[in-house]
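Of the protein chains in this complex, one is absent; all others appear in place.
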Amino acid sequence: MEAPGTENRRALLQAVLALLAAGFAAWWLPQVLELFAVINATVYIAMALLALSLALVWGFGGILCFGQAAFFGLGGYAYAVAALNLPDTTYAVPVALGVPMLAAAALGYVMFYGKVSDVYMGVITLTVTLILFNFINSTAGDEWRIGAAPLGGFNGIPATPPLNVPGDPGTVLAPEQVFAVAIGCLAGCYAICKLILRSHFGRVVVAIRENELRAALLGYDVRLYKLAIFAVGGLMAGLAGMLFANCVFVSPTMFSLAYSGQVIIWVMVGGVGTLLGPIVGAMLLQALTAWAGTLPGVNPSLILGLVLVVAVLAIPRGLQPTLTTLLRKRAP
Amino acid sequence: MDLALATGIQALSGIATLLLISLGLAIVFGMMRVINLAHGEFLMLGAYSAVLAVQAGVNLWVAMLVVAPLCVGLLGVLVERLVIRRLYGRMVDTMLATWGLSLGLVGAVTMVFGNTVAGFSAPLGSVQIGAYSTSGYGLFLIAATAVLLAAVWAVLRFTQAGLIARGTMQNAGMAAALGVPTERVYALSFAAGAAVSGLAGALIAPMSGVVPTMGTAYIARSFITVITGGAAMLAGTSSAAGLLGSVNTLGTFATTPVLGEVLMLVVAIVLLRLLPQGITGRFFRRSL
Amino acid sequence: MQRRTLIAAAGGLAAPLVFRHAALGADPIKVVSIHDASGGLDIYGKPMIACVDFAAEEINAAGGLLGRPVQVINYDPQSNIQLYTQFATQAATRDKAAAVHGGITSASREAIRPVLKRYNTLYFYNTQYEGGVCDRNCFCTGSTPAQNVQRLVPHIMQKWGKKVYIVAADYNYGQITSKWVTKFFREGGGDAVAVDFFPLDVTNFGPAIQKIQAAKPDVVVSALVGGAHVSFYRQWAAAGMKSRIPMASTTFGGGNESLLLSPEEGDGIVCAFSYFQEVDSPVNRAFLDRLRAKLGANTPYLGGELAMRSYVGMQLWAEGVRKAGSIDRTKVIEALGSGISVDGPPGRTTLDSKTNHVTLDVYVAEVKNRGFNVLQHFPNSPPSDTQSVCDLQKEPNANRQVVVDVRI
């Protein structure tokens, strides 16, 4: 068991490594891939970030949230509305992060201070996502607008202005630059998660996942810690929503059951309780679904469904931990 | 006056539909603490088997009341043997496994039958209530749900099998100690839950389009109804269906269908927050 | 629009169903067609795809364009708007298509129109819609409310009465069309008793039918869209309302709904489109024979104008290329702007240079045992609604959809 010093250094090293790898990919990939693949890769990265947010909340906070898509959608819509109303879309970014974080804090307060057991928590988060989906779906009328931004209901907001170079509203980021921003966000959030989990706050959150009563009896306000980690997860999901708004566009489907379910499958297959697993899991499964989409006559959801059933039965702890234990066994 | 009567009928049929689609899930959840997220697809397969049976010339009523529950019940046994049996006690894993199953079933049916809206028109024509006419089939649906609920209650309450099932539900360990083959009880109750879902799917088929993805519209509502209902299987689900069903229908009357739906969901959340153990966590505690 | 699954959305790299025609030597002119072949909107998409392919085949049979064959690349967005955006980007950036024909719901049009403008790819939207798109790069060849609703409303007011109850799909098509219906009823001295909007995945219309009965209108007008909404007509008939309150629709028939419902459920509904398969003209009959000759058993039923407008849209584009003598976007737009017209099965279709919309013939018909019986014919109806809000001559780089201010 190394002394804490080395543990912290190892986490710092991993965080820096992640940032370096991201920098390299952000510079090199756009030159290699053609434009269409770059845009698609940005979607994959936004989804991986959404998976990372759930990995943090579920894997480490022990909170199985069926409605992570709610904060994903809120992030996207908050960005779209703010970007349409503000001259420089750079100001829309704090709005796109703040709204989902506050929403997560509010929902967290209702659940954690209400002493709700985890099955009911799953139902409440699922229900909130459904409410948002139904509500946004019914805002097609032109009385539903916030400032200059029509909510557009089922149509979504296709005319969302993309991010522009901060301070210079004129020049809009090209898809390659959005791709670089996305990779930066993913690596940044991964590094932040690593540092959070090394901090005292992160240790208490993990301890709470291990044994909520013992943590309370040591004087830690369990509800506050869970609410905080849930809000951080909400913020990261909102960031993923903002990136999604920049490479596809914002529509009620962001709140749909499909997204909530998808992200749980990715984290589950990737490995609950790890950070890298869900990221890799998200990218692999999206590629698998895309490839399955091209097969004539084969329905992608059939393949995804089978993958999930097999994953639950065969590798309950998920891909990454199973792989690491395999590797460790083989290593001398 | 007859507007009130017609609205009442409409509210009743809203409650009946909600109860019908939730009953199968309640049996499985109530009995085995298993949350079957493929429940929506069991409804869909019930509808499809009824439609196919009718197209194959089987009488409409036989198709709905016999063929559909039989097919989906068999599927239930298969699913329980292959998947659910390995995951007892692991609630989250069962949720995820059945979610995968749901995706798989939707994919399979879409591949085989495509997306077109099959289905058959509702029998029993229309019925006149004062100045309003409503579909006779709607009334039949209300009656059918009542009969089905009474049947399940009677089986659980009066028959030997029902007693064994309730015993296993209360305390599987003790039941096993008394020589009850709990494995078989779980298999049969899962199959029974699936059969009821198949029947429900077939009964609602004439009123709504039969499409591979029809399950998703129902899974969330039945999931919320069962959980809000709380531990007691029948009493909980019926009281929750009664409350949520009427809120949804009356909301739809007063405002728009969307707000009716949102209103119902908000009521469910408030209920879950005030009664963390569901309705029967506090009221009708000792009932079935 | 059943479950709009992300599963499909993450697709994007769908292999194009390439329609190759080897007869002509030179490299083919690529035309991308984006229509839903699966999901809730496949009832509209499949016939449109068949007609686009058929049009290309006829063009190639007549020697292609500028000596080069036309190659149609079909993408299926599976009734999911995310995939529309991704396929439009793929068509513009990877396939470098000469033109894109696609989009069924107004939502999917608004998803790809900005993308195709940003990547300078010519766009044809061949479906009837709510009007008001003012974009030099986008040609709307379907009918708009000023053409179809303006003919439908007087017909049903004269036939059934002045009080209308409107049920519409809850997105911009349904919102705007219901305003037009109300406007024309008011102009005829009638009024809209009430308007109900339904999201696309609603299947339970019980309460709505009850409300309609309570309001006691003279006629119900439906602007419902998609597979799930078909159950409205089924529940309407089940409640025995067919005989009590007549119904008209601005969308029924566009997606072969008449085939999905039994005659008792569908007969008698009155619609207005710029084409019906039962239009009695020699050009139409000849076209149908050629189509059946080619597709045989799986010839789709061309109910409503969607499929036919896709066929005519391809011909208008071809005409533009021939006149411009090149497939360069700006040249073709100028050629199309100089007023091109095509005589086809639905009659004469003339491009209006002010709005990039079309003047076309409109027919009013009623559903009769799974088909249509044409009642009235209005030749040369101009797109007056869009003309009142958009003038591309004065404002060439306009790029928006103007919601026509329908003063109710």
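Read from first to last, the chains carry the letters A, B and C; within each, the first residue is number 1.
Going forward, contacts are C-beta pairs under 8 Å (C-beta built on N, C-alpha and C of every residue); 3 or more make two chains touch, one makes a residue touch a chain.
What we mean here is this: contacts and distances are computed from a predicted model.
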| item | value |
| --- | --- |
| Omitted chain, identified by the protein name its UniProt record gives, among "phosphoenolpyruvate--glycerone phosphotransferase", "NADH-quinone oxidoreductase subunit K", "Sarcosine oxidase subunit gamma" or "ABC transporter ATP-binding protein" | "ABC transporter ATP-binding protein" |
| Chains on display which the left-out chain touches in the complete complex | A |
| Given A:I146, A:V222 or A:L306, the one touching the chain that is not displayed | A:V222 |
| Residue of A:V32, A:A148, A:L213 or A:A314 in touch with the missing chain, whole complex considered | A:L213 |
| Positions on chain A contacted by the hidden chain, ascending | 1, 4, 200, 203-204, 206-207, 209-211, 213-222 |
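One rule holds for everything that comes next: only the chains that are shown with their structure count from here on.
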| item | value |
| --- | --- |
| Taking each chain's C-alpha mean as its centre, the one farthest from chain A | C |
| Inter-centroid spacing, chain C versus chain B (mean Cα positions, whole Å) | 39 |
| Residue list for chain A, restricted to those that touch at least two other chains | 134, 137-138, 257, 300-301, 304 |
| Residues within chain C bordering two or more other chains | 3, 5, 7, 170, 197, 199 |
| Sites on chain C touched by chain A in the complex | 1, 3-15, 80-82, 85-86, 89-90, 93-94, 106-107, 110-111, 113-114, 170-172, 174-175, 197, 199-200, 403 |
| Sites on chain B touched by chain A in the complex | 35, 83, 86-87, 90-93, 95-97, 99-108, 110-111, 216, 220, 223-224, 227-228, 256, 258-259, 261-262, 265-266, 268-269, 272-273, 276 |
| In the complex with chain B, residue positions of chain A that touch it | 64, 110, 114-117, 119-120, 122-124, 126-128, 130-131, 134-135, 137-138, 257, 261, 264-265, 268, 297-309, 311-313, 316 |
